[in-house]
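Got a structure here, written out as structure tokens. Questions coming.
One protein chain is absent from this view; the other protein chains keep their places.
Which chain is which? They are A and B, in the order written, and residues in each are numbered from 1.
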Amino acid sequence: MSMLARLVPMPLHSFMLLIVWLMINASLSVGHILLGTLLGIIIPLLCAPLKVPQPSIKKPLKVVSYVLLVIKDIIVANIEVAKLVLGPMNKINPGFIAVPLDLKDNFPITVLASTVTMTPGTVSAEVTKDKAWLYVHVLNMPLDEQELVDVIKQRYESRIKEIFAC
Amino acid sequence: MSFTVELIISVLLVIGSVFVLIGSIGLLRLQDLYVRLHAPTKATTVGLGSILVASMIYMTFVQGFFSINELLITLFLVITAPVTAHILAKAAMHNKVKALERTKNMDLMRTAREQLPPEKNQDVK
């Protein structure tokens, strides 16, 4: 068992490399599967010393529902942005807000910042050094700023917390 | 290729091009840099995603087997577009690019530039 663990230090990454190799070549022949498996074993072995420990995904099923939610929000975001872009410029009231973070590790914060950027009217701009605050630029500021902070915290951050169980 | 498939592909293509065009119009029309970041990152990514789905369906019917490799570009763009937007906003802040006059909470930019948490009286607005 330890032999297998030493040979394949990152099983998920190896599997993803195999899938991407098959997708690039768009084939399922034996040769490509063998070559992809070989690459999936060799590349993680070479990259294993570079690895920074990250919290792993504890609940894979929640990832699917989270991705679906984000895709829905991206489509809504685009229609809203399109309306604002084609409308009069004077109506746009931009602003900055600071969101307090409950997440502690780099990878979950990256996921949250990327989600915030892709969803309605917000772009993440900066994370503080102590990883406790996320600065967000808002395209069209609502009257109540606290409401927007609550939406980000409840809609996205709590779900990411559940996925990583931290 | 049947008429229905052609219709679906054409509609996807036109939706995608409209979104890409809106992204570029936004890039040209919006008034300051921070606001301008919103249009290309969102609209252009989704527009290109729609065009890629159309291309995927089209290639599936032309080649006769399921063409999946366009999905790779979509995935890659969805992962990288927020990173580009984030690092550009960061670069703009550290280079002290001026925001619009009516931007709310503009003093948050000062602490963000130093990567410090917001001060108490800032947060209360």
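We take it that contacts are C-beta pairs under 8 Å (C-beta built on N, C-alpha and C of every residue); 3 or more make two chains touch, one makes a residue touch a chain.
The definition used in the following text is that contacts and distances are computed from a predicted model.
Asker: Considering only the chain that is not displayed, what protein name does its UniProt record carry among "K+/H+ antiporter subunit F", "FtsX-like permease family protein", "Nucleoside-diphosphate sugar epimerase" or "Cytochrome c-type biogenesis protein"?
Answerer: The UniProt record for the chain left out of view names it "K+/H+ antiporter subunit F".
Asker: If the missing chain were put back, which residues of chain B would it touch?
Answerer: 1, 3, 6-7, 9-10, 13-14, 16-18, 20-21, 23-25, 27-28, 33, 36-37, 40, 44-45, 47-48, 51-52, 54-55, 58-59, 62-63, 67, 69-70, 72-73, 76-77, 80, 83-84, 87-88, 90-92, 94-95, 97, 113-115
FYI, only the chains that are shown with their structure count from here on.
Asker: Roughly how many whole angstrom separate the Cα centroids of chain A and chain B?
Answerer: Roughly 15 Å, centre to centre.
Asker: For the complex, which residues does chain B have touching chain A?
Answerer: 19, 22, 25-26, 29-32, 34-35, 37-39, 41-43, 45-46, 67-69, 71-72, 78-79, 81-83, 85-86, 89-90, 93, 99-100, 102-106, 108-109, 112-113, 115-118, 122-123, 125
Asker: Tell me, which parts of chain A touch chain B in their complex?
Answerer: 20, 23-24, 26, 74-75, 77-78, 81-82, 85-86, 89, 92-98, 113-115, 117-118, 121, 123-130, 132-133, 135, 137, 139, 141, 145
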